[in-house]
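The complex appears here without one of its protein chains, the remainder shown in place.
For chain A:
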Amino acid sequence: MLTKRIIPCLDVREGRVVKGIQFGNIRDAGDPVQLAKLYDEQGADELVFLDISATNEGRKTMLEVVRQVAATLTIPFTVGGGIASIADMRAILRAGADKVSLNSAAVRNPELIREGARYFGSQCMVVAIDAKYKRASNSWNVYTHGGREESEWNVIDWAQHVQRLGAGELLLTSMDQDGEKSGFDLPLLEAIQQKVYLPVIASGGAGRGEHFVQVFQRNLADAALAASIFHYKETSITNVKQMLKQSGVHVR
């Protein structure tokens, strides 16, 4: 039986993991390769790296990070952040990433998804969607540029559109829940789950192990992503998986 996946996310800037990370047993907490290895050993099912470098130099460094991570990991990993062309995708995939994640560039030029799927296969095309609730329309809108710009797309319409274009997976982040630590955005996930037939990674809002149980017991996502609760050791992947098992959710 297909299991539910737990995915830690690492934000990388100029080759270093940002956000303070509290792992007692690694000396250089900002090293993405060491952290990736640690999460792999703890039972992470996949990893996501988000390159938030502001400079071209930083992006080049990211390729080197990807190479080193690929040499270390025995699980799949996705790289996102600033990917805007087929050439960008090729560089990341050739460096050893298994999937690329598109966000703003896909909204600006949706054909990029179709082209990427044709060249590299749908299985490696993740579309990241930053969603924010809009009371006036009682629905969610797609935001780009790290949540700073509102697009014209409604989240459900956009998700269906990228499915048609050949996306292989959605990374759905709730901007409303992000950082709140009060649980994943269940209404948003439910709305997507009813309309889209792609694997969905829930993101934004994880604060405790119970939040993973909530989202998976109701089968509202195929995977769940979290950053700070793992980085800050508020819980561990092992603990979350233990809790899921006890709740009857299939995990690896």
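Heads up, the rule we're going with is that a contact is a pair of C-beta atoms (placed from the backbone, for glycine too) under 8 Å apart; a residue touches a chain by one contact, two chains touch by 3 or more; residues count from 1.
What we mean here is this: contacts and distances are computed from a predicted model.
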Protein name (UniProt record) of the chain left out of view, among "Glutamyl-tRNA(Gln) amidotransferase subunit A", "Imidazole glycerol phosphate synthase subunit HisH", "Octopine transport system permease protein OccM" or "Menaquinol:cytochrome c reductase cytochrome b subunit": "Imidazole glycerol phosphate synthase subunit HisH"
Of A:S104, A:S122 or A:N141, the residue in touch with the unshown chain: A:S122
Listed residues A:L2, A:A87 or A:A136, member touching the removed chain: A:L2
Residues in chain A touching the chain absent from view: 1-5, 40, 45, 70-71, 74-76, 93-96, 98, 118-124, 168-169, 197-199, 222-223, 252
